[in-house]
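Okay, so here's the structure we're looking at.
Just one protein chain is left out here, and the rest sit where they should.
Think of it as A, B and C in the order they're written, each chain with its own count starting at 1.
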Amino acid sequence: MFFASDNSGPVHPSVMEALAHANESYAMPYGADVLMDNVHTRIREIFEAPEAAVYLVATGTAANSLALATLCNPWETVFCSTVAHIHEDECNAPEFYTGGAKLTLVKGDDAKFTADALREAVEKEETRGVHGPQRGPVSMTQATERGTIYSLDEIRAIAKSAKAFGLPVHMDGARFTNALVALGCSAAEMTWKAGVDVVSFGGTKNGLMGVEAVIFFDPKHAWEFELRRKRGAHLFSKHRYLSAQMAAYLDDDLWLRSAKAANDATARLAHGLKQIEGTTFVHEPAVNMIFAGWSRAGHQRLHDAGAQYYIWEGALDGSDPDEILTARLVTDWSMTDENIDRFLDLVRG
Amino acid sequence: MFFASDNSGPVHPSVMEALAHANESYAMPYGADVLMDNVHTRIREIFEAPEAAVYLVATGTAANSLALATLCNPWETVFCSTVAHIHEDECNAPEFYTGGAKLTLVKGDDAKFTADALREAVEKEETRGVHGPQRGPVSMTQATERGTIYSLDEIRAIAKSAKAFGLPVHMDGARFTNALVALGCSAAEMTWKAGVDVVSFGGTKNGLMGVEAVIFFDPKHAWEFELRRKRGAHLFSKHRYLSAQMAAYLDDDLWLRSAKAANDATARLAHGLKQIEGTTFVHEPAVNMIFAGWSRAGHQRLHDAGAQYYIWEGALDGSDPDEILTARLVTDWSMTDENIDRFLDLVRG
Amino acid sequence: MFFASDNSGPVHPSVMEALAHANESYAMPYGADVLMDNVHTRIREIFEAPEAAVYLVATGTAANSLALATLCNPWETVFCSTVAHIHEDECNAPEFYTGGAKLTLVKGDDAKFTADALREAVEKEETRGVHGPQRGPVSMTQATERGTIYSLDEIRAIAKSAKAFGLPVHMDGARFTNALVALGCSAAEMTWKAGVDVVSFGGTKNGLMGVEAVIFFDPKHAWEFELRRKRGAHLFSKHRYLSAQMAAYLDDDLWLRSAKAANDATARLAHGLKQIEGTTFVHEPAVNMIFAGWSRAGHQRLHDAGAQYYIWEGALDGSDPDEILTARLVTDWSMTDENIDRFLDLVRG
Partner (left out) sequence: MFFASDNSGPVHPSVMEALAHANESYAMPYGADVLMDNVHTRIREIFEAPEAAVYLVATGTAANSLALATLCNPWETVFCSTVAHIHEDECNAPEFYTGGAKLTLVKGDDAKFTADALREAVEKEETRGVHGPQRGPVSMTQATERGTIYSLDEIRAIAKSAKAFGLPVHMDGARFTNALVALGCSAAEMTWKAGVDVVSFGGTKNGLMGVEAVIFFDPKHAWEFELRRKRGAHLFSKHRYLSAQMAAYLDDDLWLRSAKAANDATARLAHGLKQIEGTTFVHEPAVNMIFAGWSRAGHQRLHDAGAQYYIWEGALDGSDPDEILTARLVTDWSMTDENIDRFLDLVRG
């Protein structure tokens, strides 16, 4: 019963097979492998973006930091949510990679921000000429760190606000496919057709071992990105093992199937929890993560049975067994109905 | 009628004389001049800090950025006010000099923050282990960017909060002496006796041509600071001309007299404005800067008469002559009663 | 016939099995996996260093850059060979990670430098007080970029020179085990017993998919390194797949067996080439890499037969079939005698 994160589950068997297959021969290093050609082609097809430049790195933080560094001068500020991963969970990696840019936090509900809030934040910056930080890229997270998603209209409005000031738009898509499946739209619709310029297209949280693609719809920054990636020590010599994972991911809709499985698992979990009296929800479940509350006694039962997840607010040790504590529950492609049902039984008591 | 800033007035004649005097002979470069020995001695006396290490730079941003870089690792975050100069007016210089540290904005009234607000902000950071930014130094501005000041009790409480987490305390003292004169305490009481570790001790806004001292009460960082200053291109070859300014500043209480003159000028201005019906105040005047509002018609009269100051909120062009617009008014040592009274006459209409 | 690099061959089957095994269940992310505990224990045993702090990253450049950044202040200079990987092949990654430190190139034969040359280079730096770069760590590469190795005496002498100036010593061990096997000594003898403080302990070039360990014999920098790794985006969420590789590597002497196989293959190759009249050698073969020259006609035959390697000096297209061109030939654990013999036949013509 692992609900701690979508980075604690196993790699999908198809991906393991692809790695084994890639291992059968020799290959050119540093991205010159044949598999990478396939990845490039497939991503361009899927995103309907024949000009796109595509690069692979092994961590989400690398994808985000390198993408932002390519878009952002050191004297600029990145506009993002108050709970953005780039702000809270990357130990100043964006500041490091950009050479000291700032992050301006845009407030909003449900771990999102609106086009209006963005406009206001952008307008507030740069009223001081050379003295203040200059306006830089806008970074939005889809799906968000709280398991919510931006609708297509919301993405379009945010990108429009950004473009009104000439600012590029980055999408942190660590859970890109979970959001895509939930929206039921195309990858192009959720990105460049809505005004997004660069995407961190996540794979690691969706069944890969450790691969994220950075996709530039306009390839003008391509060579700069390659140099930044190398200088950041994120260019792999045995690159084919990244390519193999990403190729398998895109093959036979594995990326979509895995995300759907993860989302469905959370939906089943949420459905079950809703039947249990006393359960509270922080957000309506949209993708593969929910924040739900139940009694401390319920948490204790789960803990004793070995269930793993984070108590987001509150702590297990406390005197009142009826106090409601909020849990963060995340599911990945590998979550079984059996595990969910067992979990629900334990909450039920 | 120059009320735009305390950086637009002339250098004090005593300082000009000191420069002329320093120019009479040859001197060793790069801080090895004899005048710097005097500065070192005098500052240690004034601050009652016989161990203090003292360095001169030419801009306030250099003083702040170099001081913070010495205190702050790149993976840490600096706690400061939402309107701190280091956040709003230094074009990411602190981020540049620290190698990419973050600034965490602590809210509060009157351009200040409380010890409690600081504690809350500090506690919120670093709940994520290696993933989030680590807690770094606390930077407070005395006097603040809005002309308010921290009381000694407030400084002590903030420093105590910082020390409870093992965090060093920096004071941005671009208007240090204006605050000191207003509080009527000693330099030691306002700094290390209250828990401050490093001060940017401003001179430029108080009658110098361009000199700020950075004072480390604990000299352990001295050599590192020297290397950072040189690497930042802030070590002057003809250093004696910085020393001469600072020596003159500290001589015969010029620093205190100049600050008192500036504060008194603002007090006279505020007193006069209070007599004028319809004038509003954002803060009670504490040092040499006030934010006050009166009618657009009044602003227009002043503008036509050549008065220089910033309209902080609102704009001169507008249809309603009675609308109240807020001005920022700053006075320095050179402001005459005559100028103030003429200004008041114009507001009066 | 892949002699291009030791990063183009397959991952060792035992490592693939370990990955498959690690994939059977859930695991805690970010290095908190149980496999990492084993790695930590094993490396401490092998290096006879019970205090050592051990970290895994995925690229050699990350290992070197993060290790050096931990040892080197931004105002210092790293002493290294003129052909060091950190100088020639990392696109300024050490400069990036250190925040702008310099590299001072120390000359020497066979891609090495002597203790005397180091001493001379160190003495030359820092004669300018605060003006010049300050002396920083010494970085030596074992085995070198030209396939040569430092003897234990040479390492000890270099470390002694460094320590005489209080400078820490880093070893870039991308081909650490190849050198170790060639010297026939223990890992402790080649490192901390000889005065080395930090090692980049390579795995990728010796049969892993992409894992290098950074080993600090003195753990005082441990937490700083963790923060630097995270900030550099080199902390893996699914860390267990790095741990699994390294654990398999250290199991049953796989690391030693693989390096020996690679060295033996080069020895066979070298032995064969020596029999062929007209073959020249740049260095005596010490590990798994040689630089040897033969006629352009020979290169052409190999090229036509699909052999892959770099012509280090000269070019295939040229009119004189008898001109001698130098090839760089690298072997890894997977090289077969058959391939070598076929290659030799083709050189022979």
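To be clear about the criterion, a contact is a pair of C-beta atoms (placed from the backbone, for glycine too) under 8 Å apart; a residue touches a chain by one contact, two chains touch by 3 or more.
Values in this document were obtained by computation on a predicted structure and should not be read as measured data.
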- line: Where B:234, B:296 or B:328 are the choices, the one touching the absent chain is B:234
Task: May I ask which residue of C:28, C:130 or C:152 touches the chain that does not appear here?
output: C:130
- prompt: If you put the missing chain back, which residues of chain B would it touch?
  reply: 2, 4-5, 7-11, 16, 19-20, 23-29, 57-62, 65-66, 90-93, 96-97, 204-205, 209-210, 227, 230-238, 241, 308
Field: For chain A, residues in touch with the removed chain
entry: 30, 73-75, 99-100, 130-131, 134, 224, 226-228, 230-231, 235
Message: What does the interface between chain C and the hidden chain look like in terms of residue numbers?
response: 74-77, 88-92, 95-96, 98-103, 128, 130-134
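Going forward, only the chains that are shown with their structure count from here on.
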Task: Pretend chain B isn't there and tell me which chains still hang together through touching.
output: one piece
- line: So the chain most remote from chain A by C-alpha centre is B
Query: For chain A and chain C, what's the span in angstrom between their mean Cα positions?
result: 34
Query: What whole-number Å value describes the gap between the mean CA coordinates of chain B and chain C?
result: 52
- line: By the touch definition above, chain A meets two or more other chains at residues 90-92, 96
